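Beneath this line is the structure, given in structure tokens, with notes to follow.
Missing here is one protein chain; the remaining ones are kept as they sit in the complex.
After this line comes chain A, so read on.
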Amino acid sequence: MTTLTAPLRPGSDPGSHPEPDVSIAERAPKRVVSPERIAAGTTLVAIVVVAIVALMESGISITGMIESWGHAERFFARVGTIEFPEFGELLHLTGLTVGLVLCGTLFAAVVSVPVAYIAASNTTPGAAWQAFGRFVTVLTRAIPDVVLAMVFVLMFSIGTLPGILAIGIHSIGMISKLFADAIEQIDEGPRLAIRAAGGSKVQEFTSGILPQVLPSWVATVLHRNDINLRGSVVLGYVGVAGLGLEMSYAFKSLDYSLGLGIALVMFALCVVMEIVSSVVRKAMLGVAPTGRGLGDRVVQLAGRVGARRRIETRAANGLDTPPSSAPRPAAPVRTAPAAASDLEAALRRPWTGARVRNTAWGWIAVLVVVGSVLVCDIRWSDLITFWAKVPAIAVQFWPPSFGNYDAETMFGAMATTIGIALAATLLSFVFSVVIGSLAARNVAPNGGVRGSMRLLLVIIRGVPEVILAIILIVITGLGSQAGTIALAFGGIGLLGKLIADSFEEVKAGPERALRAAGATRGQVYASATLPQGRRALIGHSFYLLDTNIRAATILGIVGGGGVGYYLLNAGQGSNYAVVTAIVLMILATVLVVEGLAVWMRRVFR
């Protein structure tokens, strides 16, 4: 302000600053950093240091990589051709896998609605309910679906039910968390209006909240469905029917040609599913996808091709009304009341293109649900006989014990798993910050760089980590090294995308202001983009760490080292007390990470 109003002193060099007032330094308040911030900062540094140590311990090196490249070449030479299961069989397995994943996700979605309702701060009936809802959310998220599957395989006669329940119960955690977040973000106005009109709580929910959250809920469920499909491979390793089971048989019997063939099918299936979810999201919600996933890309491309036709239909349907803020001449409110017959006529809702599309998609959705339930051929009787077996099996799980292993081995294995997760997260973080930043529109020097970085992220995301890990292990037998590389690789796809998206969402104003003040591109990035995106950066990184700890366990099951190996052994050797002990260790770790994440996000707001 003062520089604007002060008259220019004659003779002073316009570039130089006026002589600083020395006393101002004394008068200025001293900067206070809250002790909590110092503690959080220290913890963050400590975590990074541990991650660096873990990375060095894991023995990942350039020479090692070159060596394994040699292994890979020899391996593929030995495998020769890639084989697929016979067509009918393949079709059946694919249908089974997809059906099972869909059923599991749907089950989770249904259960998540009440859980989210009591866990969301603006709808919960009371503090105790909310605590219970949060507890369910955290607990179901913390127990890996593989562990659930292992347990359920014991309780049910072999079939699809163990897989469905495992996927379903584990997915409740993430889905209900995101459902609750969506509820907390609604505009309270419409809900208040319904309350003021005398609506009940249930009506407030169905008429005021549900219409607002539905798009985000559908997106959440589709997203989770993609994740579940990727994860379904591992379920095969513990005996859940489908492509994963066939693949594990193939690799265990050293039939690498077939194993790789199934892996390829699985990979293709993941890509197809991503495209399908993107199409569904667009069709059902009438919202163009904003994401840059592979599926979103395809839809956007198709959208551009069909754009002209759509504009024509929109115009024909009178849907292209300008947004609410657009000024329009005040039309006379009403001249003459409509006759009763006019109202009758108005009762018939016109079949606009949008309505036809919505109805068609609705029916397709119903058919898909019914189809997947049929394909799964669920033995509903199991759901009844199951309860009889629960007590007998449940007692075997308690009390937890390390069985034949000593505590040192187990804690060591858990440390290995945490190490893999930390090292992988660190690797992903370093690469993601670079790739993700360059993939952000407001950071990338030009469209070409941005486009190629986005494409790179899409390609990385297309490869399911589990399959990558299995192949790495099969090829080179790397153990924890393979796990780390697989996780780090997959992490770049996730974290890079999240970073790019949140950097693009920062306010453009500060960036523009700095640019106008003559800052370089790097300065703008460091002083405007990064500080605004910092909170998201920390949040996303902890999210990745959180996912990686569970994923590291799972990779242990397929041979990636760490506690997962013992978990599989204990499960297959019926040492259920050991299973409980391991699950408790995982649970504790996940809860600690979750607590840290919440704390960090709050402190570094």
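Rule of thumb we're sticking to: contacts are C-beta pairs under 8 Å (C-beta built on N, C-alpha and C of every residue); 3 or more make two chains touch, one makes a residue touch a chain; residues count from 1.
Throughout what follows, contacts and distances are computed from a predicted model.
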Protein that the absent chain corresponds to, by UniProt name, given "Hydrogenase iron-sulfur subunit", "Pyruvate dehydrogenase E1 component beta subunit", "Phosphonate ABC transporter ATP-binding protein" or "Anti-sigma F factor": "Phosphonate ABC transporter ATP-binding protein"
Of A:65, A:131, A:214 or A:254, the one touching the omitted chain in the full complex: A:214
Candidates A:40, A:55, A:118 or A:194 - the one touching the absent chain: A:194
Of A:347, A:392 or A:517, the residue in touch with the unshown chain: A:347
Identified contact with the non-displayed chain, of A:127, A:202 or A:407: A:202
Residues of chain A (touch criterion as defined above) contacting the omitted chain: 187, 189-190, 192-200, 202-203, 205-208, 210-212, 214-215, 318-319, 321-334, 337-338, 342-344, 346-347, 349-350, 352
